[in-house]
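All protein chains but one are shown in place.
So, chain A:
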Amino acid sequence: MKVLELKEISKIYDEGKPTEVRAVDGVDLAVSAGEVVLVMGPSGSGKTTLLSIAGGILKPTAGQVFWDGNEITRLSERELPHLRLYGAGFIFQTFNLLTNLTALENVALTVNLAGGKGKKAQEKAEDLLRTLGLEKRFYHLPRDLSGGEKQRVSVARALVNDPRTILADEPTANLDSKAGHDVAELLRDVAKERSKAVVVVSHDQRIRDIADRVLWLEDGKFKELAQMATDPTCGMKVEQKVENPHLMVGAETYYFCSEGCKQEFAGKKSHLPQNKWRSLKK
């Protein structure tokens, strides 16, 4: 059985109004325990909306979300928060730790919210932080932690109530190379050793390295990654469409996420023969 399953999910903002936006359009997704799924896509493609729907924060306009085979889309706004405490753990780009609470309190609070009390809650939080190598940071406030440590606290908070699904939004975006690599590995370990279904929204190559599957979301729909190219300037995945900024260098075509990246790439063309360049800019 799939831990997380999304069927025909659509989300339309401002439906019926001139400002209507179809953020997610008929998306299907199924994630098993122990699997890391990476969702990539350009800005505004609906990744965060999809993650919020998968995590039961946002109600879809149409479609169904199942956690362990149980449909959560039927539940009321009143029932969902409690379910989230046990069903899904969230990891955010900016860590989102509570600034006035220590690392230990940040994690223990999540246990408290789920009904765990006093000493037991604290022990549970301590154990998890210890496992993540933060035993010397229990009583540090977030401002006294490094980016990597904050994200590990965030991972501990996501795991502490033992949810089956972990949803991470750009978890390495604010981290340096080493910390980003560590967090990527941590997410893989979380999936493999703790049998969690992990869905990560990211542009980070390091996440790509640990992902079991990589999905490309654009205009609210998943697309074949085979049709995607890598922007040689920023490394972002872009669709191989003639409408997108691109350059032909001899027989090879380069695709870019933006004109900026294309110009930057073109600016470095001096190392290539001048006659090789031909812009096909639309």
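Observations
Heads up, the rule we're going with is that a contact is a pair of C-beta atoms (placed from the backbone, for glycine too) under 8 Å apart; a residue touches a chain by one contact, two chains touch by 3 or more; residues count from 1.
Simple rule for what comes next: contacts and distances are computed from a predicted model.
Per UniProt, the protein behind the absent chain is "ABC transporter permease"; the candidates were "Ion-translocating oxidoreductase complex subunit D", "Xanthine dehydrogenase YagT iron-sulfur-binding subunit", "3-isopropylmalate dehydratase large subunit" or "ABC transporter permease".
Contact with the undisplayed chain is limited, among A:Ala114, A:Val214, A:Val249 or A:Ala266, to A:Ala114. The missing chain, though absent from the display, is touched by one residue of A:Trp67, A:Phe138 or A:Tyr255; that residue is A:Phe138. For the chain left out of this panel, the touching residue among A:Glu126, A:Asp189, A:Asp212 or A:Glu264 is A:Glu126.
Within the whole complex, the absent chain has one touching residue among A:Val3, A:Val24 or A:Leu58, and that is A:Leu58. Contact between chain A and the absent chain runs through residues 48, 51-52, 55, 57-58, 81-86, 90, 92-94, 96, 98-101, 104-105, 108-110, 113-114, 118-119, 122, 126, 135, 138, 157, 169-170, 173-174.
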